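The complex is shown incomplete by one protein chain, all other protein chains being positioned as in the whole.
Presenting chain A:
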Amino acid sequence: MGTSVTLTIDGEEVSVSQGTTLREACDQVSHSVPTLCWHENLSPANACRACVVELKGSRPLVASCSRIAEDGMEVMTNTERVRNARKVVAELLLSTSDATLAPDLRHLAEESGAQAGRFSGGASWEQPVRVDNELYVRDFSKCILCYRCVEACGTDAQNTFAIAVAGRGFNAHIDAGFGRDLPESDCVYCGNCVAVCPTGALIGKTEWDMRNQDQWDENKISVTETVCSYCGVGCELQLHVMDNKIVKVTSPMDHPITHGMLCVKGRYGYEFVQSEDGLASNS
């Protein structure tokens, strides 16, 4: 050990190994903090501020997703200021974005006692849906600008850098370069941004279509695990099957090879398995 640090969380002493974030430390003593933008396989974006905690000696609250635990820290996860910050964060996001497919945000709103309409009525992020390709849809009315997609497309996973944040302030938004449609952009349709999006702002085209036709039914979906057969890497696939049709492909976030990330063939190549004039009829 030798490299452990001891701190207190809500008065409870806890020892964690060096480099542990306050969020992880809070988890260890079951005083979990809520998060929206944080994702286990991405660098902390520090953007949503739902995970702030009070740290003795620090005037502002600190983001527990990225702050590293230090010896002697006194952390409080449930003070008046912390509760107010969480509540206001939830209220502000609800005032801009459609949270119907954002379970984490809805959970935060509920837990923090957010008054849904308090800051609503002004400008929102409502905007036309962008359906410009057959693989995934961008419905930015749901976006909370958590930066996860940008990180997944960048150095955290894909290294394609097809998307970034453009504009500033309230007009900041996810952009594929000059407002382009995806087919004109550098996107290679790996769908890794879709996999990490916590709000349904990025959503598979199949799921999007089925939801619109009221056909999407989580209860009827079963998940089958397999290994992608396109190449020799050995990516584990989770085939989400409904009524004998693959409706979505993901990979487990804790898989040692993929960390939840796939390429276009693994994620969207399922169409060939079930195409009407598929392999079976060729033989």
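Going forward, a contact is a pair of C-beta atoms (placed from the backbone, for glycine too) under 8 Å apart; a residue touches a chain by one contact, two chains touch by 3 or more; residues count from 1.
Just so it is clear, contacts and distances are computed from a predicted model.
Peer 1: Can you tell which of "Modulator protein RsbR", "Sugar ABC transporter ATP-binding protein", "Electron transport complex protein RnfC" or "Ion-translocating oxidoreductase complex subunit C" UniProt lists for the chain that's not drawn?
Peer 2: "Electron transport complex protein RnfC"
Peer 1: From the list A:99, A:145 or A:187, which touches the chain that is not on show?
Peer 2: A:145
Peer 1: Which residue from A:92, A:210, A:246 or A:264 sits in contact with the chain not drawn here?
Peer 2: A:92
Peer 1: Kindly state which of the options A:19, A:167 or A:183 is in contact with the chain not pictured.
Peer 2: Result: among the candidates, A:167 touches the missing chain.
Peer 1: On chain A, what residues meet the omitted chain?
Peer 2: These residues touch the chain not displayed: 44, 46-50, 52, 60-61, 63, 66-68, 81, 84-85, 87-89, 92-93, 95-96, 118-119, 121-123, 144-145, 164-165, 167-172.
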